[in-house]
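Note that one protein chain of the assembly has been removed; the remaining protein chains are unaltered in position.
What follows is chain A.
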Amino acid sequence: MKKIWPCRYRRNTIFANVFCELRHLATRQQFSTTSNQAVKLRVAVVGSGPAGFYAAYRILEKAPPGIATVDMYEKLPVPYGLARFGVAPDHPEVKNCQEKFEEVAQSPYFTFVGNTMVGAQPLAVPKQTPSFTPNHVPLSLLRNHYDAIVLSYGADSDKDLSSSVSGLNLAGVYSARAFVGWYNGHPEFRDLDPDVLAGEQAVVVGHGNVALDVARILLTDVDALRKTDITEAALAKLSENKVKRVRIVGRRGPAQASFTNKEVRELMMLNGVGFIPLDEEVLSPFLVNSAKLARTTKRLLQLLQKGSTTPAADAKKHFSFDFLLSPASFEALEGSSHVASAKFDVMELQGDILSKDTRVKRTGEVSELPCSVGFMSVGYKTHPLAGLEDIYNDSANRLNNEAGKVTSDGMDTKGLYSAGWIKRGPAGVIAETMYDSFETAAVILDDFEVGAIGGRSCEGWEGVRADLGDKLDWKVVSWSDWQKIDKAEKERGSKIGKEREKFTNQNDMLAVLE
């Protein structure tokens, strides 16, 4: 069966694009006005990050044209989730996935419902910040109007270690997630104002890629960031950055670290930044067992041995990887409420040094590191939307599901599916999330094929909108609205030599549409 879309001409020429546009014009509709008779599977996707978009892509690609529609809900006026707010500004090629998402959004069977949050605010997440007020639509309303709902809203908080780590509320201690959100212009973190002027010693707790992103942004020459889409506010602040020494501290050893070699290599190659070489005793078990090492561990070892392009002796800024240290407290000096040091329990590995699953236990020793500014990068926490408490697994940090189909002992979960971090737990790069969404899409189409879902003549967003009536008192952002915001951001950016200058405030985003 011949597909009308997506466009398969990959050559990036004006002519090829025009040809595609002409074909799409034949079928493009701004909002789906496909008659109810034809559409048999109405799907709502909650969250417009990679998980949501790849699920939408796969459903629309694999179902016969016109049979399925996807309405995508996003709490912010702008889409893309972590692909916009998580990926570092100096990693623009990772954001190329947005091109695919734009293609998906062009489908006449796709509708973007932006500035609209599904579900009530989870209690653990602040209700609103000065820069963002959510507009809620109850999940139960969606269940009336859709055959399938894909929950792909990701993780909204940090893993909370405050019961075991004290001093997290001191001035100068931040969540890495908040810091990343701040430099990437997320309205929730607009006012973070991280104190990178306090001193030279930064401590980043955590051995994942987010920790390495934080370290890299602290150490990179700020001029290298000026042309990216990092916010002007972040550039201004980072220009006064006093940090010269970053310690990237993890609870376990090198073989257990979650960060990937690409990001380690990037740090090692940073201009003018020196890596403090690891002690012999840290590396020797790996050298002795080099034949047994898994590919990634072997390559990591090579990176750690080789060290930085700029030798430590010649560098003005330095970083280190510190292993087997578990955070105990952040401490301030007498009479101060600003962090000055960080205390760690010294750990030792219990078992195979080379195995990723090996656990650690305390040795009883304590280590104290100087700390002018601290970042906790120990993982994310997910939450259930209101009404989903029965299917939420707190210890697993995700919804209960089998291959994306939500499961429950008590609750009726017909039509509920999940994708991405809320499905598998908050870890994994875009590629993994993509395959994960494909799996969920396959399960949805399977269920539709056997008649388990679908065929109820649901009305989707039109039905939700009708039910809301007067309660719908906010501006719902359509895809073409987002395109106006996108264009405005790019125009602001080009005036100052940047890819774009993001709006960091919900009101500013919506003001473009007036």
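FYI, contacts are C-beta pairs under 8 Å (C-beta built on N, C-alpha and C of every residue); 3 or more make two chains touch, one makes a residue touch a chain; residues count from 1.
Following the convention adopted for this analysis, contacts and distances are computed from a predicted model.
This complex has a chain not shown, and the name its UniProt record holds, of "Ribonuclease P/MRP protein subunit POP5", "2Fe-2S ferredoxin-type domain-containing protein", "Osteoclastogenesis associated transmembrane protein 1" or "Succinate dehydrogenase [ubiquinone] cytochrome b small subunit", is "2Fe-2S ferredoxin-type domain-containing protein". Taking the complete complex into account, A:A403 is the one of A:A403, A:A466, A:I496 or A:A511 that touches the chain left out. Interface note: of A:H91, A:R226, A:R465 or A:R492, the residue touching the hidden chain in the full complex is A:H91. Taking the complete complex into account, A:E439 is the one of A:D147, A:E188, A:D322 or A:E439 that touches the chain left out. Chain A meets the missing chain through residues 1, 8-11, 13, 15-16, 18-19, 22-23, 40, 61-64, 67, 91, 93-94, 96-97, 99-100, 260-262, 265, 295-296, 299, 403, 429-432, 434-436, 438-439, 442, 445, 448-451, 454-455.
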